[in-house]
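Okay, structure first, notes after.
Of the protein chains in this complex, one is absent; all others appear in place.
Presenting chain A:
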Amino acid sequence: MKEFTYTIQDPQGMHARPAGKIAAIAQSYPGRVTLWKGEEGVDVKKLLPLIGTNLKQGDTVIIRVEGENEEQAASSMEAAFKENI
């Protein structure tokens, strides 16, 4: 399992656009991708729960990637986050 920490940069937080992009990218990976805010976790592949996290600018979260090629998947996910949110 690979994980990385990320702090939300986007002033509007987790809204439709970044969520849509990130969920789509996660969906293209066969393994599991989860996002954790404190004790609460959501499946990043599921759009509505991802938006429902209501993440705001400045929130720090942990993203966990499990499965084949998880290293590469994790760096792709991190890039996706950096680019979109």
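Heads up, the rule we're going with is that a residue touches a chain if its C-beta (ideal position, glycine included) is under 8 Å from a C-beta of that chain, and two chains touch if they have at least 3 such contacts; residues count from 1.
Basically, contacts and distances are computed from a predicted model.
Engineer: Since a chain is absent, check the UniProt entry for it and pick the matching name: "PTS system, sucrose-specific IIC component", "Ferrous iron transport protein A", "4Fe-4S binding protein" or "Stage V sporulation protein AC".
Structural biologist: Protein name of the absent chain (UniProt record): "PTS system, sucrose-specific IIC component".
Engineer: Spell out the interface residues on chain A facing the chain that's missing from view.
Structural biologist: Counting over the whole complex, chain A touches the hidden chain at residues 12, 15-17, 19-21, 23-24, 46-49, 51-52, 54.
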